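One chain of protein is taken out of this complex; the other chains stay put.
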Amino acid sequence: MDVYQITQQVIDPSALLQALEDPGAGAQVLFLGTVRNEFEGRASQGLFYDVYPQMAEAQIRKIGEELKEEFSVRHIVIVHRIGSLPVGTISVAVAVSAAHRDAAFAAARAGIDRVKERVPIWKKEHWADGSSAWHDDKS
Amino acid sequence: MDVYQITQQVIDPSALLQALEDPGAGAQVLFLGTVRNEFEGRASQGLFYDVYPQMAEAQIRKIGEELKEEFSVRHIVIVHRIGSLPVGTISVAVAVSAAHRDAAFAAARAGIDRVKERVPIWKKEHWADGSSAWHDDKS
Amino acid sequence: MSIMVLFFSFAADRMNARQKLYDLDGTMTVKEFFEKFLVKPLGDPFDAWLFSVNQEWVDGDALLHDGDEVAVVPPVSGG
Partner (left out) sequence: MSIMVLFFSFAADRMNARQKLYDLDGTMTVKEFFEKFLVKPLGDPFDAWLFSVNQEWVDGDALLHDGDEVAVVPPVSGG
């Protein structure tokens, strides 16, 4: 089963791995992105994720379809969480099942790379000192 | 926390992901190997895994130490299950947390490759027709 | 013709709006629209932004049509 989702709920890796199950699959690769306690050396207490919801869902579905065409994979899960997330929280998951591990690793890697390039989601860092700033805002 | 284990028990991915948790980690990559329903086109009902136990544990620990030296990773989990496993069962898990995804993907991939090359574990295929045979036995 | 323009992240902050309706005299490209209406309030030049029309990424020479949903946003930074 494929899953493409933008969500405000907790991401549960077990549920995602269940979606991948397939008796013909020998390899599952799961990537989890989590909120870090620092960015470029500055302490952080978490992130706020802004999203363009309908476009983001359309984009992750499109990325999934590309991966299915380009790699020998069985099932694909791409889920991105939005809202305010404290350090340690899972913000994004990309998971793939395939007969063999070459395809599973390649597709999972391409999946997260494309999510980060093309899905309309923006991060605002909540710095440990109480201030906050959008990523890439040079003003 | 690092985990290196040869086990006869069910492998629980959630527990492995918990072991990886680290506020400085932004990337987790989990590889799961599962028992497939066919091998080289022939239907199978499962695998029996034989093991040289003490050496296998020593080897996975050594692989973990190599990965820590070679890649910028935080925590490593390598667990291999042995015994008779039906189709769909998780037989091996390699999981890595790191600040960034480049290191997490590279270390997880190197980890499973080295497990398959060097850990003294052998597979006997239980074919769907009731016969069985060790992998690599050309006799 | 009119188009609905959406803003996110610091584009929304700078516009003081998440969305705005614009009435255009006639058809124009995304870049022409940006230069006429947005470069001033957004403060950064054309190359600093990404654009979508009806939820597909486009470049500056995409033509706008009546009823289009346009987003003018910073580079994405999800993950």
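Structure notes:
So that you can tell them apart, the chains are marked A, B and C in the order they are listed, and the count of residues begins at 1 in each.
Here is the rule we use: contacts are C-beta pairs under 8 Å (C-beta built on N, C-alpha and C of every residue); 3 or more make two chains touch, one makes a residue touch a chain.
Just so it is clear, the structure is predicted and the values come from calculations on it, not from any experiment.
Taking the full assembly into account, the omitted chain touches B.
Set against the missing chain, the residues B:Y4, B:Y49 or B:F105 yield one that touches it, B:Y49. One of B:G24, B:G88 or B:P120 touches the chain omitted from the figure, and that residue is B:P120.
The chain not displayed touches subunit B at residues 33, 49-52, 54-55, 58-59, 80, 91-92, 112, 115-124, 134-139.
What we mean here is this: only the chains that are shown with their structure count from here on.
One inter-chain figure worth recording: subunit A and subunit C are separated by 26 Å, centre to centre, where each centre is the mean of the chain's CA atoms.
Here the spacing of subunit B and subunit C, counted between their Cα centres, is 49 Å.
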